[in-house]
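Missing here: one protein chain of the complex. Every other protein chain is in place.
For subunit A:
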Amino acid sequence: MKNQPFVASLTLLSTLAATLVMPTAWAGPYDGYTLRVKLIGGEQYEPLYSVIPEWEKKTGAKVQIVSSKSHFELDRELKQDIASGKIDYCLFSNHTNFAAQYVTITRDLKPLVPADFVSKFSPRVIQQSTIKGKLLEIPRHSDISELYYNKKAYDDPANKAAYKAKFGKDLAPPQTWDDVAQQAKFFAKPPNFYGTQFAGKDEAITGRFYEMLVANGGQLFDKNFKPTFNSPAGVKSLNWFVDLYKSGAVPKGAPNYVWDDLGNGFASGTVALDLDWGGWASFFNDPKSSKVAGNVGIIRAPKGSSGKRTGWSGSHSFSITQSCDNPKAAADFLMFITGFDAQMLEARRGLMPTRLDAQQAALAEFKAKNETYLTDVFNTFAAGMREDSFTPPLIPEWVEVSNSIWPELQKAIVGDKTSKQALDDAAKKVEALMDDAGYYK
């Protein structure tokens, strides 16, 4: 009992200490800090941002989204920021295929993000996020195109019999791009039904041509960055598009199509084969948005004449700016929104996670729920990302190179020039711009 005053004093002291210490114990490591970020906006990307309050609660920091725009608007804004030298934010949405343009404002993440965190990601995607040895971005989700097909067209007994009679083999989803051309012409009954379709303008057609070129054994540049896409492999690749367009196997408006036209076209049930992005998978199989729901098949992208598959791909990502005043907080936030839980949130919405653990967990979830379509989609896209994916050359001039190529590709497709002439003209333009940019000095 004689210890009573001591115990009472101790209790009082503990209470006082707790009162003084508790507010700091409750506060997070970045209490009071405001992290300014520029994020890509849009229906596909914004659900991820619902996890931001969780990070704010954990760290005591606030996230201020100073800009939320579509990819192309954000690209324009970032370029203006670089020009004005006003980079007053810490983190921004990036993309592997365009990151080289923002190198001057982007911080190397290797000192900020632990190696064991990076090791959770697909090595190929991490390699695509690294420029000149610097890890410039942490990928959020990946995009690659695989071949969707309308099962109704393939299961139709009349089609099966007619195809067998005409070509002497069974009608089955195509394995090569030559098969695609043959089947597309077979299915086409314009203006009601088309064999296939392709994006015909902007970077979309440059990308499609580029992946076909690679699949046919060609390359855009040699090791000195001299254009080589006007090679025989280039002409063969461009002829594939020209031939399908001339034959009427693709819609006449294809030279003006981009992704939304293609997605809506396949969903309208008027197209047999569609090389398209993973993000469309749920849309195609949803009866509210698609007439082919329940009849969508998916296979790996076909092979070109070199035996390689087409695999133009890219990953949406996040980067930290050089001028960031609290890179540790920015890195913490970055790891939070590219962490396992955040990637699972996007995976459940049909986006391909870049973390291997999230890919496996998402696949296991789909299998457990007996969602065979999503399981197929995930398996196909994961295999494509793992084995076939490649980005355009990671150079700041990529957009400019693409803008020099696509109008010439269109000229060949609509018949204003031959494929060789169009590619030679594009090669001249690209060579001039690469010369201007100092590649040949």
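Keep in mind that, in the parts below, a contact is a pair of C-beta atoms (placed from the backbone, for glycine too) under 8 Å apart; a residue touches a chain by one contact, two chains touch by 3 or more; residues count from 1.
Convention: contacts and distances are computed from a predicted model.
Asker: Can you match the unshown chain of the complex to its UniProt protein name from these: "Acyl-CoA synthetase (AMP-forming)/AMP-acid ligase II", "Pyridine nucleotide-disulfide oxidoreductase", "Flavin monoamine oxidase family protein" or "Sugar ABC transporter permease"?
Answerer: Going by UniProt, the chain not displayed is called "Sugar ABC transporter permease".
Asker: Taking the full complex into account, find the residue in A:A83, A:A165 or A:A368 that is in contact with the omitted chain.
Answerer: A:A83
Asker: Touching the left-out chain: which of A:I126, A:A249 or A:I413?
Answerer: The one listed residue touching the chain not shown is A:I413.
Asker: Determine which one of A:S68, A:N159, A:N239 or A:N264 touches the chain that has been left out.
Answerer: Looking across A:S68, A:N159, A:N239 or A:N264, the contact with the absent chain belongs to A:N264.
Asker: Sort through A:P255, A:G278 or A:P392 and give me the one touching the missing partner chain.
Answerer: A:P255
Asker: List the subunit A residues touching the unshown chain?
Answerer: These residues of subunit A touch the chain that is not shown: 75-76, 79-80, 82-85, 101-102, 104, 190-191, 194, 197, 200-202, 251-253, 255-256, 261, 264-265, 268, 270-271, 396, 399-400, 403, 406-407, 410-411, 413-414, 416.
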